[in-house]
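With one protein chain removed, the remaining protein chains of the complex are shown where they sit.
When the chains are written out, they are named A and B in that same order, and each has its own residue count from 1.
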Amino acid sequence: MELLKIAKVSREFGGLKAIDDVSFSVKKGAIHGVIGPNGSGKTTLFNVVSGHYKPTSGEVWFENKPIHKLPPYKICRAGLARTFQNLRLFKQMTVLENICAVLDESSGVRILDYFLFLNRVLRIEKETVLKAEKLLEDFNLSEWWNVQADSLPYGVQKRMEIARALATNPKLLLLDEPAAGLNHTETDELSGIIKHIRDDLGITVVLIEHDMKMVMSICETITVLNEGHLLIEGTPEVVSNDKQVISAYLGGEW
Amino acid sequence: MNGTVLIQSLIGGLGIGSIYALVAIGYSLVYRTMGLANFAHGNILMVGAYIGTVFYVSMHTNFIIAIIISSILIGILGMVMERILRPLGKMDLIYMMLGTLGIGIVLQNLAIIIWGTDGIAVQYPIKNEPWVIGNISISPYTLVIICASATVVLALQFFLHKTKLGLAMRSSAQEKEMSLVLGMNVNLMNALTLGLGSVLAAIAGVMVGPVFYVSPDMSSSVGIIGFAAAILGGFGSIPGAIIGGLTFGVLQTMVATQVSEWSQVIAFVIFVFVLIIKPSGIVGERVVDKI
Partner (left out) sequence: MTLNKVAVDKTANERMDNQAELTFSLNERKLTNSKSKANYWIAFAVGVGLLLPFAANTYQIHILNLVVLYIMLAIGLNLTMGYCGQLNLAHVAFYAAGAYTSAILTTTYQFNFWLALPISILVSVFLGVLIGLPSLRVRTHYLAIATLGLSIAVNETIVNLDTITGGPVGITGIPKPSFFGILLITEYSYYYLVFAFTLLLFLFSRLVVKHGIGRSFRAVRDDHIAAQSLGINVAKQQILAFAFSGLFAGVGGVLYAHMLSYVSPDTFTFNEMMFILTIVVIGGLGNIYGSIAGAVILLILREWLLQFENWQQVLYGAMIVALVVFMPGGLVSIKSLFQRRKKAGSS
């Protein structure tokens, strides 16, 4: 079953076609890779899907509903979460607060409660913190819980960003270059986390990645973008043996 | 509004608008170079106006000489300010605002100590009998202001685009890191920019003296509208500052002919509506947040 469908999506920036008539879909339960040389429009594609950029033309469907007209926060609430290529943490908040801030959205506290029903606020606060602690534990972040986000080590920051995205309880997770800046062990760790997210939590994953070894080892399907166009889509074997892909990357990392 | 009133208020608006434009350019120049919204700019203008007025009114120097003397002194003041403001350049907007505001308070109250709060009436430097063409009556001094401001702006553009120093200042504004690598003295460039911006404020201040009173209140009345004009055009852009200044001047004057006491209110409300429609100002490009 298709979870996400991208239909003839284009996005221009003042004449520059960052993505041009791209169509593909993501199957439920997949780990789906998106690769392509620098500037090929991968991040732009994510930004369109998550609602930060409106597509110049084309449509995005999620669970058979069009989402390309929704604001980002509604897309998220529909079950689509993401991380960013350049980490976007709530820098001056602790790890626990970063997670709780997200959980608060679905916790059910109303503004009126702050004026009239303090008990409700306090009770739900406890539940929220408990949920957040569970999530932190699951991602081995417990020891960092009270550390301000911008003073975490880089690898931990990245892990926390993923945990925070999962706090929205998504059905689909978009990861933009999760391995960038990580060393070998950390990258292996990350592969494990991604599999854990899919296998144990049942969340479909789409990831943009430059680390070919990792992409080839964990993705079932790979979509290749080049200069805004969809070049080819297929299994890792098909993609890695494709002449067009090799020439697109020539001088790149292959 | 009939044609006569329209033309008259248009010219009057362009007159005060060119003053706003000069002030707005000062804000934008400094912002572009130092990333600093200088809330002391209005106070600098007021001090400049007083210095010019002292020379012109009390010492009977020529009006142009008064402008030049005031410009030089205020230019030096601007350069000195760079040293005080330097640590603020890297801070959050709110801290900059407060820091420059503090300097503004100091200047404001020094001016009050020296010159009092009463304000000084300044004579027109030319015979200012209105010219009457048909039904339309125009104050010649308004035309002087418009021409003089245009000349100043042209001179500024020539300086920034055609002289070595001007080019250096522009490149230091645009490519801070690169300029540092190339061994440019960025602090000096900042000081020169603040000096230049202040000179523009001084010229505007002395020129507007005969139209308004020269008084401590000038800082907030002209200062805040000058800032709003810079934002309206697109903060950091010189053409934007000119357009913003003229727009504000014309808007205010036109509304004033209809409902004089509401001119400020209506001008600000329209200003906010324009911003809502064009959140980066009139000429400012709508930048999509790079994510």
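Going forward, contacts are C-beta pairs under 8 Å (C-beta built on N, C-alpha and C of every residue); 3 or more make two chains touch, one makes a residue touch a chain.
Only a predicted model underlies this, so the values are computations on that prediction, with no experimental measurement involved.
Considering the whole complex, the residue from B:46, B:69, B:204 or B:228 that touches the absent chain is B:228. Residue A:104 is the one among A:2, A:104, A:227 or A:242 that touches the chain not shown.
Among B:108, B:237 or B:252, only B:108 touches the chain left out of the display. One of A:11, A:32 or A:52 touches the chain omitted from the figure, and that residue is A:52. Touching the omitted chain from subunit A are residues 50-52, 71-73, 76-77, 81-82, 84, 88-93, 97-98, 100-102, 104-107, 109, 111, 114-115, 118, 121, 124-125, 128, 133, 137, 139-140, 142-143, 145-146, 164-165, 167-168, 185, 188-189, 191-193, 195-196. Although one chain is hidden here, its contacts on subunit B can still be listed: residues 31, 37, 84, 87-88, 91, 93-95, 97-99, 101-110, 112-113, 220, 224, 227-228, 231, 235, 261-262, 264-265, 268-269, 271-272, 275-276, 279-281, 289, 291.
Here is the rule we use: only the chains that are shown with their structure count from here on.
Chain centres here are Cα averages; for subunit A and subunit B they lie 47 Å apart.
Listed in rising order, the residues of subunit A touching subunit B in the complex are 13, 43, 47, 52-53, 84.
On the side of subunit B, the complex with subunit A involves touching residues 288-289, 291.
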